[in-house]
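What follows is a set of notes on a single structure, which appears directly below.
A single protein chain has been omitted from the complex, and every remaining protein chain is retained in its original position.
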Amino acid sequence: MESIFFLVVAAVAVISSILVVTCKNPINSALSLVMTFFCLATFYVMLDAPFLAATQVIVYAGAIMVLIIFVIMLLNVKAESGKRGAHAKTAGSVIGLFVLFQTVWFLMRGSMTGARGTIDKAQIVSYGHVELIGRELFTTFLLPFEITSLLLLAAIVGAVILAKKKI
Amino acid sequence: MSQLPLLSILTFTPLIGAILLLFVNKNSHGVLRTIAMAVTVVTFVLSLPLVMGYNAAGTDIGGFQFMEKVPWIAAGPFQMNYHLGVDGISLWLVMLTTFIMPIAILSTYTAVEEKVKEYMICLLLLEVGMIGTFVAIDLFLFYIYWEVMLIPMYFMIGIWGGKNRIYAAVKFFIYTMVGSLLMLVALIVLYFKAGGGDFSILRFWDLQLDPATQIWMFLAFALAFAIKVPMFPLHTWLPDAHTEAPTAGSVILAAVMLKCGTYGYVRFAMPLFPDASAQFTPLIATLSVIGIVYASLVAMVQQDVKKLVAYSSVAHLGFVMLGVYALNTQGVTGGMLQMLNHGVSTGALFLIVGFIYERRHTRQISDFGGLAKQMPIFATIFMIVTFSSIGLPGTNGFVGEFLVLMGAFESSLRWYAIIATTGVILSAVYMLWMFQRVMFGELNNPKNQVLKDLNAREIAIMLPLIFLIFFMGVYPRPFIDSMAPSIERLIKQSKGKQQVAALAAPVVAAPEGAAAPALPEGHVAVPALPEGHVAVPAAAPALPEGHVAVPASHESK
Amino acid sequence: MFEYVWLIPLFPLIGVVINGLFGKKIKNETVIGGIAAGAVFGSFLVACGILFQLLSLPGEERHFEKTIFTWISSGNFKADIGFLIDPLSCLMLMVVTGIGFLIHLYSIGYMHGEEGFYRYFTYLNLFTFSMLLLVSGNNMLLMFVGWEGVGLCSYLLIGYYFHKKSAGDAGKKAFVMNRIGDFGFLLGLFTLYWYLGGTHNVWTINFRELASHADLIVPGAITTTVALCFFLGATGKSAQIPLYTWLPDAMEGPTPVSALIHAATMVTAGVYMIARMNFIYIKSPTALLVIACVGAATALFAATIGTAQNDIKRVLAYSTVSQLGYMFLAMGVGAFGAGVFHLMTHAFFKACLFLGSGSVIHAMHHALHHEHSDADPQDMRNMGALKAKMPVTFATFLLATIAIAGIPGFAGFFSKDEILWQAFSNPHHGSANMLLWGAGAVAAGLTAFYMFRLVFMTFFGKTRLSDKAFHHLHESPWVITVPLVCLAFLSVVGGWIGVPKVLGEVLGGMPNYFEHYLEPVFAYSTNYMLHGGHGAEHAHSIAMEWGLMGVSVLIACGGIALAWALYIVAPGFPEKFVSTFPVLHRAVYNKWYIDEIYDFAFVNPCKACGNFLWKGFDVVVVDGIVNGVASVVRGISGLLRHLQTGMVHNYAFSMALGVVVIVGVYLFR
Partner (left out) sequence: MLAIDNYLILSAIMFAIGTVGVLTKRNAIVIFMCIELMLNAVNLTFIAFSRYLGNLDGQVFVFFVMTVAAAEAAVGLALMIALYKNRESIDVEDVNLMKL
C-alpha cells in the first residue's frame, strides 16, 4: 500500500519536475514546481517529518514560489522565444544523465554509514516532531540558528539595495 | 610594558581616521579633508613623545624601545607575535612619515577634486602601512605592513594618476611584488633555519647561517629591497610611477616609501646575512655608483620636471646605499641622514612641481621660463629646495652627502667614493639647468604671464620643510646623536659577526659578550680598520676576493 | 674683542634675514641699502678691533679660536662651528669687510631704481656672510661651507638679471665650474683626513690641529694628491686654467658684484686656501710646480685674451684672471706672503677699476638711454673722451691702472715685483724659474698694454657717441665716487706696507711690515724650507734683484708706450693689424675658442651620453626586458583568454562538467 502510494506520488513529482524544465512559459514552470513541492511535502510526512512538511508547504510553496510568480508577473516575462542552440540542449541533457548515472552508481555501491541516533517513530509520536526539532535547534544548533538570522538580515539589506531605483 | 602602547596607537590612529571617513558623505569634501588632516596632525603629535622619550643611551634588548609584544597567531609551529619597537634608525623614519603625511594631505586640497573620500582613505591606509613597516620587529608583521603599503599606492597611481597611469601603476605593482614574493620565500626559509619559534628579528639576528644559505637568502632580500630603493638596473618603475602619480602620491613615494628599501637593507639584509652582505659589497657599491652617475646623466636630459626629480631620487638613493655599505660610522650615519634629507628635499621638490602643475597642467620644462618674475615667493622657495637637493652646505643635503662620501672614502669603497663625488658636480648641472629653464629667462609664454604666486596654504605647506632643510643643515646633532648607538650596533652586527666567524671559529660561544665591552672604546677600535686597507693602495679591486675568502673559512654552528 | 668674532659674520646674516624677509615690504631703498651696508660696516668695526688686539700681541701668540657649537659629530669625525683668528684670517676679514662696505655703499647708488633692489642687497649680504665664514672658519668643513656659500651667491648675483638668458647661463656655468672645483676640494679633504687618521691616528680637520701635526705630513704621492686636489678646488673658485672660463661670463652680473665677488674677494678664496694650508703644499714640490705653471700660464694666457676684448668689463675680467694667475704663481714658488700681499693690493686696485668701469657704464647707460640708442653701454668702441665729463672717475681709474701696471710707488708694483723676484729666485723649481719669471714678466707687459688701451679708448681721444648723448654724460653721485676715491687712495699707498727688503734699505731701513705680520702663519713652511727643504737657497745678488726690478718696470713702461702709440698716436693701426692677421685676431677675440672646445669635449658628450642612457638604455634595454616579459605573459594569457567566453551559461556548463569529471574520477578510479 505504502509503496504504491510512494510510486504514484514519485511519478507525479518526476513528471512535474520534467515539466518545470520543459515548459516554455515560466508561469507553467512555476506551477509545476509548486506541484513538485507538494509531492515532496508528502514524502516528508511519509518520513515522519510533519513539521518539515508543513514548513515546506509554507515556505516554499507559500512564500518563495509566490515571490517567484510575483516577479514573473511583474516583469511580464514572455515565453522563451527559442531554446539555446541544439547542441547546448543535448550537452546539458547528457551532463544531466551523467549526473544521474553517477549518483545512482554511487548509491548502488555505497552502504549507509553515519552517526545513528535514537529517534524512532515512537519517540516522534510521543514527543511530537516540533518539539524534537525545536530542542535540537535551540540546544545543539543554537549558534548556527542565530547566525541564520544574520544571513536573512543580509539578504534583506541586499534585496533592498539591489531593488532600489538607482544602482 | 606598563606604559601606553604608543606605537600601536600611532599605527592605528590613521586607520581609525580612515574608518571615520567611511561615515562621511562623499560630497562634503571640506569635512573629508579636515578630518584626514586632523588625523594626520594628531598622528604627528602622537609621534612627538617618541622623540622625547627615546633614550639614545638606553641598553634595551637589541636597542629597541617602546617595545610591545602580544602573541598574535599561533598556528602549529608558527608563532607570529604582534611585536613592535623603535630604535635610533627607525625612530626618525617614523617621524619622517608622520611629518610628511599632513603636508601631503594639505597639498591635495585643491589638487584632488574627484573621489576625495577614497583618496583620503588611501592616504591614511598608506600611513598605517608605512608606520607599521618601520616599527614592526616581527618579520611576519613587517611583511604584512610591507604589502599593506603597496595597495593604497597602487590605487593612488592607478585612479588619480596622469595620462599613462594604468601602465605606471601596474609596472609599480609588479616590480614591487616580484621582489616582495622572493622576500617572503626567503623569510620562510629563514624561519625554518631558525628552527621554529617566532618571527622576531631579535632572534634571527643571532643566527649563525652557513655562507651558501646566506648568499641565497641575501639575494632574495636584497632584490626585494633593491627594487624598492630603487637601485640601478631596477629603477625604471620609479620615473613612470612618479610622473603618473598625483602630487601627494609622489611626495609620499619619494619621501617615505623609497626609504623602506634602504631601511630593509639596514634592518634586515645586512645584519642578518653579514657574510653574504660583505661578499656582495663591491656589487652593491658598483650599482650605487652607477646609479648616481647614470641617473644624474639621464636626469640632465629630461624634459619633464617630475621625471627629472624622479631620476634625481635614484641618484640620491645611490648615495644612501653607498654610505650604508661603507659600513663605518660616518658612512651609515650619512646614509641614514641622507634618507631623511631626501625625504624632506625631494618631497618638497615634488610639492613644488605639483604647484606649477596645478597652475599650468603641464610639466614640460619648455612650457615654462621666467616664472621668477611672476612668482617671486615661489622662486625663493624653489631655489632653497633646489640647493638643498644639490647639497649646498647649510642645507640638510650637504651633511648627509658629505658624511656618506667621507665614510665611503675611509672604508674599502674609496674608488667608488671618488666616482660618486662626481655626482656632486652632476647634481648641480641638472638641477640648476632645470631651475634656470623653469624660473629664469624671458617670461614670454602668455599663459605664464597670468600665473599667481603661492597662496597662504601652499606657503604653509612649504614652511615646515624649509625650516627642516635649514635646521638639519645647521644643527644635525640631535639626529646624529640619537642614531649613533643604533648605528654602532648595526655596524657591530654586520661586521662583528663576520669577523667572529672568520677569526675565531671555535670561540662561537659568546660573540655578543666578547664584542660588547669593546663598544665604549669603539672609537679607538675603528681607526684600526682603515689601516688594514691603507696597507693595500689598490684596496678596492683587491677587496672582493678578500671578502670572498671570509665565508669559505667560516664554519657554522 | 676676540670673543666677539662671531659678530662679524652675524651682522651680515642679520642683514640677510631682515632684507630677505621684509625687504619687499620696506620698499625704501635707503633703508634697505642702509641696513645692508650698516651690517657690513658693523663687521668692519669688529674686524678692526680684532686687528688692533691682534697687533698688540707678540707674534707667536697671535691666534685665537672660538668654538660656538659642534656642528657634525659622527664617530671620530667632528666639525665645529668655530672661528679662527690669526694674522691671515684677520687680514682677509679686513679686506672683505672693508672693501665689502665700500662696495655696498657704491651699490646703493649704482642699483638705484632697479627692480629687486632688496633682493640684490640680500644676496650681497649673504655673500659677505659666506665669505667671512670662509676666511674665519677654524676647520676645513666650515671653510667649505663658506666656499660653497660664496659660489651660491655668485650664482645668484650673476643671474641677478635672470630674464636675460645669457645671465642665467653665466650663473649656471659659474656654479658648475665651481662645483668641479668643490669636487677636488672634497676629495682633498677626504684624502687628508684619511691619510692623517689612517696612518697617524690624527682624526681632525681643524686648521690649527692640522698645522700642529704638520710634521706628520711627509712628502710623497699622497701629499701631492691632497695638494693637487685642493688646488683643483682653487682653480674652480679662483678661475685658473682649466676652469677659468666662467669668470669672464660672470660679468653678466651687476658691476659692483663683479668688483666685490669676481675681483676683490671670492675669486681670491683659492689663494687664501693655499696660504692657509701652506704646510701641506710646502711638502709637495710637484704640486708647487703644477701650481706655479698653472698660475704663470693663466697669467699669460688671460692677458693675451685681454688685449683683444672690447667690452670694458671683459677686459677687466681677463685682467682679474691674469692677476689671479700671478697670485698662484706666488703660491707655486712658495712665496705665500707675496701671494697674499698681491691678493690685498689687487683687491684695492681691481675693485677700484671695476667700480670705475661701473661708474662709466652707469653714465653711458643714461646717456644712451636719453637717445633711445640700443648701443652697448659697455663697449669701449662707443666711448672715448670721457675724462672731461667724469673727472673723478677718470682720476681714480687712472691711478688704479697705474697701480695694476706696476709703476713703482703704486701698490701693484710692490706686490707684483715681489712675486716676479720670488719666481726667479725661489729654491723650488730649479731651471724652471727662468721660464716662470719670463711668463710673469711678459704678462706684466701685456697687462700694462691692455689696461692702458682700456684707459685710452675710454677716457682719451675723441668721443664716439653722438653729440646729444655725449652732452648727457655726467659724473656719478657721491655714493659712487666716494668709494672710488677711497679705493684709489688705497691703490696708491697700499703697497708701502710691504716694501721689499732691497728697496727698504735704500729708503732708510723701512721694514717689510706685511711680511713680518704674516710671519707666524707661514712660520712652519719657512722653517721647513730652511731646514732640509729642497736644496740650499741659491745665492742671488742684490744687483740681480735691482736688475730684475728695472726690467719689469721697463716692460711695464713698454706696454704703456705701445698702448699710447697704438691708441692715441696712430688710432688706425689696430685695424690694420687686425686685417693683416685676421686669424690671430679672431682666435684671440674669441678667447682662443676655449668655450667652444669645452662644449665640444665635455658638455655635448655629457648630454649625448645622458640622452643615450635614457632613450637607449632605460627605455630600450631595461624597460624592454621588463615589457618583454610582460608581453610574453600577455601573449600566453591572450591565448588562454579564449576559454573565458564571458557567457554565464558556459561557466555553468564547465562547472557541471567539472563536477561530473571529478566525481567520475572518484568513482571509477
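Order of writing sets the chain letters: A, B and C. Residues in each chain are counted from 1.
Keep this in mind: a residue touches a chain if its C-beta (ideal position, glycine included) is under 8 Å from a C-beta of that chain, and two chains touch if they have at least 3 such contacts.
Because the structure is a prediction, the values reported are computed rather than measured.
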Which shown chains does the chain we cannot see touch? A, C
Using the touch rule from the top, list residues of subunit A that touch the missing partner. 2-3, 6, 10, 13-14, 17-18, 20-21, 26, 29-30, 33, 36-37, 40, 43-44, 46-49, 52, 55-56, 59-60, 63-64, 67-68, 71-72, 74-75, 77, 80, 83-84, 88-89, 91-93, 95-97, 99-100, 103-104, 107, 112, 114-120, 132-133, 136-137, 140-141, 144, 148, 151-152, 154-156, 158-160, 162-163, 167
Contact residues on subunit C toward the hidden chain run 641-642, 644-649, 652-653, 656
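Just so we're on the same page, only the chains that are shown with their structure count from here on.
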Round to the nearest whole Å and give the separation of the Cα centres of subunit A and subunit B. 61
Subunit A and subunit C, separation of their C-alpha mean positions in angstrom: 96
Can you check how far apart subunit B and subunit C are, centre to centre, with Cα atoms defining each centre and the answer in Å? 38
Tell me, which residues of subunit C touch at least two other chains? none
Contact residues on subunit C for subunit A in the complex? 649, 653, 656-657, 659-660, 663-664, 667
Complex interface listing, subunit C residues touching subunit B: 24, 69-77, 141, 144-145, 147-149, 152, 155, 159, 162-165, 167-169, 171-172, 175-176, 179-180, 182-183, 186-187, 189-191, 193-194, 197-199, 201, 203, 606-607, 609-611, 613-614, 617-618, 622-623, 626, 630
Please output the residues of subunit B touching subunit C within their complex, sorted ascending. 171, 174-175, 233, 235-236, 239, 294, 297-302, 328-330, 333-334, 370, 372-373, 376, 387, 392-394, 398-399, 402-403, 405-406, 409-410, 414, 417-418, 421-422, 424-425, 428-429, 432-433, 436, 439-443, 474-477, 480-481, 484, 523, 526-527, 530-531, 533-534
